[in-house]
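Every protein chain but one is kept in place in this view of the complex.
Let's turn to chain A:
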């Protein structure tokens, strides 16, 4: 091909495919975001804590749990407090802060207690959060 000729650049099929992929990504993402925007409503986060297991270790009893946000909005700096009670008496208290839990998501965390949680009543619940 003569160098002088200001030929239109030839485009391979692959380039069209990748370009179409990009367009498809944009359209699909916009579709999902629009769907989310339409179904979204401002509401309180619903924070539910579930204990996974308790492992006795040299450093204490490690209580692993999942905090699930079933609500429609994201919560930041979620404080989860664990209290070990025997009747009315609080034996031990521990808490941890989770950076953020997106809506319809969960985060794992743990607290470490000195006393065996099986020997008393263990309660774990989210106690506060901040709007991100």
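The rule is simple: contacts are C-beta pairs under 8 Å (C-beta built on N, C-alpha and C of every residue); 3 or more make two chains touch, one makes a residue touch a chain; residues count from 1.
In this text, contacts and distances are computed from a predicted model.
**Student:** Given that one chain of this complex has been left out, which of "Altronate dehydratase", "Chromate transporter", "TIGR02587 family membrane protein" or "Sarcosine oxidase subunit gamma" is its protein name according to UniProt?
**Tutor:** "TIGR02587 family membrane protein"
**Student:** Which one, A:22, A:43 or A:56, makes contact with the chain that was left out?
**Tutor:** A:22
**Student:** For chain A, enumerate the residues touching the unshown chain of the complex.
**Tutor:** Touching the missing chain: residues 8-16, 18-23, 25-26, 29-30, 32-34, 36-37, 40, 74, 76, 99-100, 102-105, 132.
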